[in-house]
Each structure stands twice: as structure tokens, then as C-alpha cells.
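All protein chains but one are shown at their positions in the complex.
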Amino acid sequence: MIVLRGLRKRLGARDVLAGIDLEVPRGQFVTIFGPNGAGKTTLLRILSGLMRPSGGDVYLGGARLEDDSVALRAMVGVVSHHTYLYDDLTALENLVFYGKMYGVKDAPERARRLLEEVGLSVFAHDPVRTFSRGMQQKLAIARAVIHEPEVLLADEPYTGLDRRAGEVLTGLLRRFKERGVTILMVNHDFDQGVALADRVIILAGGRVALDELVTSESLRLIRERYEELVGGKYAGVDQKQ
Amino acid sequence: MRERGSWRLALGWLVALALVVSLYLVFVYAPTERTMGDIQRMFYWHVATAWNAFLAFFVVFVMSLLYLFTGSRRWDIVAVSSAEIGVMFTTLVLITGPLWARPVWGIWWTWDARLTTTLILWFIYVAYLVLRAAVEGREQQARFAAVFGIIGFVDVPIVYMSIHWWRGQHPEAVITTSGISLSPEMLVALIFSVLTFTALYAYLLLQRIAAERLADEVGKLKERARNA
Partner (left out) sequence: MSFLSKVLALVEKDFRAEFRTKEMLSVMLIFALLVVVIFGFAFNPTSQVTRKIFPGILWVAFFFAGVLGLNHSFTRERYNQALHGLMIAPVDRSALYFSKVLSNMAFMLIVELVATPVFLVFFDYSPAGRLPGLVSVVLLATFGFVAVGTFLAALAANTRTSQILLPILLFPVVVPVVIAAVQLTAATLAGSSTASFAAWLRVLVVYDIIFLVVPFLLFDYLLEV
């Protein structure tokens, strides 16, 4: 579903991604760990078509991203650090608007169902500016899947969610996984990260430092490598970007 | 690197020499203009800087296009270098213009099409430099500057035409810089001055490009030091 070949990205004088090769089959749930500045967000930004790679190729569903980026963008849903929501529009208006951007046919109907799914039906007609951070994040998740994407990219989606909201998100992700959506999730928390993952990738210094399928045997290795490469280096969780 | 540096040095001396010769042509060789007197001698360097300012901005335009097509930083360096020199030349034009106008027409500023267009050019390319300073990230800076460099230059002919017509509607106020009949000596002084300033432009451009490249090198070394 997703194929990366020698993907490189240079920002300023720095090789943020220094050659990434990766193949993610359809329906796989991949969790990406990595210390701050490892290039996780950059990787997802390139996959979502927000950034252009400096070198290498990205293929989505067999087609090269650069050749047909507009059409391929329709396959992808993104939960980023930012919600992408309009403060002055209501929850429903935001979803319907993004639905139209993705050419969703029955956008209002689908928007209502999604609001139900993330537990925001009651607030459908309230402007987003009145929402708490957690509510905005839930709405952002609904926004990301308004067009039933085949690929979901989630960059630290648990940020800003309290425990209950976190459980809602986990439930949502599980359902997407069951529907066969290919998911790439960046996470900081080890247990949260491996809970649903079929596969774990650790990025460090712009390269793949670990790439393991999650099994009961491999879990110890993954944890060791996580502690070594990521664990100690986390002073705080960056919510910016 | 060193060899190129010595070429630049040679060009620098050549330009210096040409400037001296140009001074001689302007002040000694060319005859005094009958109606305006000595002040007309300002004309030679005024035109020389004006012509090269336009050349500099044209170079910004071409380099901007090249940058957008290739994405190579090389062209962006030329563009910013040329813009800075162009702004400097334009500033000189805007200073020498009024200095010349005052004794001849009794006013510092004439809203004639050429001088006013030059003023607008000055505004556009100062904005270009301010824009560069306000953008973060080198790539984005180059891209935005290139885009504005194109918009700005495309605008120039329309600005000139509209100012020209605008003044044309008030015939009583129209004062043009043309109408000087040039003697052959004057023409020689003019052409030589223009060429000299073109060489000066080329020299300054090369120096400025070299300085920018060095700044890039320093940036790379610092980045390496930071990562080490």
C-alpha cells in the first residue's frame, strides 16, 4: 500500500530524512517511535503530500505520489499536531466542508454519523472555538476519516486527550484497523503505541533504526530498543509543529 | 576558488580604471551643455546607473524564473545579489535626478514618468528585500522571493504606461528629461559611462555572489559542528 524508496528530505542544511526504505502492506497498523527531531512528522508530511521529498520515491497504492498527487491525496486521511479546523464554523459545518473538499457524496449524512461515532453529536451546531482541546482532537479525527481513506496517518493523535477520550480514540483506531485501513501512527507512549500495532518502526537520525513485526517474542527486543533510542531522551512531549 | 578570486580582482581594477576614464570624459572631454550648463554633466552617470538598475532587476526576473524551474540555490543567490545592487543603483538615480532637476527646472522632484517609475521600482525591490528578511527557511525564502521577483517585474511596464498617461493628462506639468541634443563627444561620454557602470554592476554582482557562497560554507561548517 505504501512504498518508500530511498526517501530523503533536506530542511535547511540538515538531512532530516536520510534515506528511508519501507514497504507497508494493505491493512497493516504501523507504529512509529523515535526521539524528538527524528523526522517522524516530516515523514508523515511527505506521505500526506504536504511536503515534497528532496530525493527518492513515494508510492501509494502502486502509483507514484508525485505523478498524481491530487488523486492520491484522496486516499489519505491525516491526524496531525494541528486540527485543521475552522474556529468560526460549527463541528458539523467543518466536517461537511471537508467532506466536499474530498468529494464525499452524502457529506452531511456521513458527517452526522461520524459525530455520533466520536461522541460529539450534542455539540454538532456549536462553533469549534467553544470546544475543549480534547473535543477538537476528536473532531479532527472525524475530519481525517470523512472520506473513508484507505490510509490513515496519525501524528501523536493521543496528544491532548484525557483518558476517556483516549479510549474512544483507541476504539476508533481498532475499528479502522478492522475495516482494513492501513495505519501509520506516531506515538510517544510505548504501551499505547504497541497496543494495536502489527509492526513497530523506530526512526533515529533520519533513518530506520528498528523495523520489527509485533509478536510476543519480539516485544522484548522492541522494548529494549525503544528504551535505548527513545526512552530517556523524552524530556517533554512536543505539541508544537 | 583562488583563481576565480584573482579574476574578480582584475575586473575590479579594470572597473576602477574605467571609472577614472569616465570621469575624465564626463568632466573634461564632453563639452558644457548650452542651456543647462555644467549641471548637465550629472546626466551621464544618472543614465548609467538608471540603465543598470533596470538591467539588475531584469536579471532578478530571469533568475527568479530559473530558480522556480530548477530549484537550484545558485540562481537564488544571483537574484538576491542583483536585487541589492539594483536597489543601490536606483537609490543613486533617485538622488541624482532631483539634484539635476533643482537647478534646471527649479524643483527637486518632477513627477515625470521615468523618474516616478524608478521610484516605484525602488519601492518594489526594497519590498523584495524586506520580504526575504521576513521569510524563515532558506528554501521558502528563495521561493517566495522568486515569486515576488516575477510579479514585480511583470508589473513594471504597466506601471510605466499608467504613470506616463497619468502625467500626459496634465500637459502643463509635463517636464521630460529628453530634449537634449547630444553632440558626438557627449554621446561618447554617455556610452562609455553606461558600459563602465555595466562592468561595475558585473563586478559587484560577482563579489556579492562570492560573499553569499562563503556565507553558505560557513553555515555548513556550523551545522557540522552542531551535529558533531
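The letters A and B name the chains in turn, as written, and every chain counts its residues from 1.
Here is the rule we go by: a residue touches a chain if its C-beta (ideal position, glycine included) is under 8 Å from a C-beta of that chain, and two chains touch if they have at least 3 such contacts.
For clarity, every value in this text was computed on a predicted model and none was experimentally measured.
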Original post:
Which chains here would be touched by the one that got left out?
Top reply: A, B
Subject >> Given B:Ile151, B:Leu187 or B:Ala215, the one touching the chain that is not displayed >> reply: B:Ile151
Subject >> Where the unshown chain meets chain A, residue by residue >> reply: 45, 48-52, 70-71, 73-74, 76, 78, 80, 82-89, 93, 97-98, 100-103, 127, 136, 143
**OP:** Spell out, residue by residue, where the missing chain touches chain B.
**Re:** 68, 120, 123-124, 126-127, 130-131, 134-136, 140, 143-144, 146-148, 150-152, 154-155, 158-159, 161-163, 165-166, 169
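Assume only the chains that are shown with their structure count from here on.
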Original post:
If you average the CA atoms of chain A and of chain B, how far apart do the two points sit, in angstrom?
Top reply: 50
Original post:
So in the complex, which bits of chain B are touching chain A?
Top reply: 137-139, 219-220, 223
Original post:
Quick one: in the complex, what on chain A touches chain B?
Top reply: 11-14
